[in-house]
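Removed from the display is one protein chain of the complex; every other protein chain stays in position.
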Amino acid sequence: MSFFEPLTRLEQLPYGSLWQEYRVEDVKRALLKDRPDEKDLQALLSPAAESCLEEMAQRAQRLTRSHFGHVMQLFTPMYLADFCVNHCTYCSFSSIYDFPRKRLTPEEIRQEAIAISSTGLRQLLILTGESRRDSPAAYVKECVEILHEYFSSVSIEVNPLSTEEYRALREAGVDGLTLYQEVYHQETYRKLHVKGPKRVYRNRLDAPERGCQAGFRSVNIGALLGMYDWRQEAFMTAMHARYLQDKYPECEIGLSAPRFRPYLGEFNPESDVTDRALVQIILAYRLFLPRSGITLSTREPASLRDHLIHLGITKMSAGVSTEVGGHTQDGGTPQFEISDERNVQEITDMLQAAGLQPVFKDWDLLKLQA
Amino acid sequence: MNLIINGKPGVVAEECRTVADLLSRPEWSFRLVIVERNGEIVSKEHYGSEILCEGDRLELVHFVGGG
């Protein structure tokens, strides 16, 4: 059994009419439930919920504070390599773009690690493009071993791997996996992923589950909002998260709500995700999955991030560069443009002024002696 | 013949040769009795063919009220 089976059922729902069927009363009932179900989630994502955003926000804030406290986890991404064999129409690393590709050497990784850790951050997300030749799992593993000298938590956001590869990385000290499906809608998925191994929808869909089976402490999923109807995509993402949470209670399942950002190419998003829609999605995630972490990236502008931190977000990036080696070198190609360019100190100040404690380090992985 | 029934020693007449013979005695006959002989459950269809032997340990159990 994989999420593919429930997904196949969910794909059959009459999305043309379904969202319009919900009334304000359905939303009000859903937002007060201890464990909202599938229909409640639909209500929370429906147009009827648009007039209940303030009530949803109040409840979402109470749930977030009671489960997580007045804190915000901070992390930053580190881009290790931008070689990529895929052509995805929305991404700057796509194989069709001609720019000098880079892969950090162990010494460069050390320099980046020193630069990032000097800001106080201890939680790192490492990223690569997809290339079994230029950035295979063995390379990632080598990097992790170096990075552990500087960071207490290292998570990965790389192409889907096998359970065995995930297990090897976990043993090397990786504690979290981030892997976005990008688009749950299969037809759109095929359209956007033109070339390369990423075309295999099912391999990507099942990868977070393989991560759970490999024993990662946390697994973070998401849809790249804007690629297809945002209500349906957010619905599938939340259902996927609940599926994993129900099946792997020992793993922390988290969600991200990345909105499509401008990049090198000329791709135009299909579904306009307004600020209001983004807020509705984050609130629906929080109410449907009260204990899940929700990550907000620097894709969003500072002014918006300062408001969203009160609505269910538990983790945010700070001091971000989306270029390979971007913390110590110039002239790379960013994967996407970030909007919030504040450094770690500025984010820390903002959080403290908002009454939240920034958390640089959540845990240390102890290596048990054999 | 000497048998141990529900932990207590007892003597049964020689013509009581099988489990079925034993269960036909008035103190057992009206109940749905389940029999364990020397630690093995005797299935109902074998009551007539299960020959009792000197010293057999028998557990006779039945249903009672319970929650």
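General observations
Letters are used for the chains, namely A and B, taken in the order the chains are written, and counting of residues starts over at 1 for each.
The rule is short, and it goes like this: a contact is a pair of C-beta atoms (placed from the backbone, for glycine too) under 8 Å apart; a residue touches a chain by one contact, two chains touch by 3 or more.
Throughout what follows, contacts and distances are computed from a predicted model.
Comparing "protein-glutamate O-methyltransferase", "Thiazole synthase", "ABC transporter permease" or "NADH dehydrogenase" against the UniProt entry of the hidden chain yields the protein name "Thiazole synthase". Residue A:H307 is the one among A:R101, A:R217 or A:H307 that touches the chain missing from this view. Residue-level contact of subunit A with the missing chain is found at 28-29, 31-35, 53-54, 57-59, 61-62, 246, 249, 275-276, 279, 303-304, 307, 310-311. Residue-level contact of subunit B with the missing chain is found at 6-7, 27-28, 30-34, 36, 41-44, 59-67.
Please note the rule applied: only the chains that are shown with their structure count from here on.
Measuring from the averaged C-alpha position of subunit A to that of subunit B gives a distance of 69 Å.
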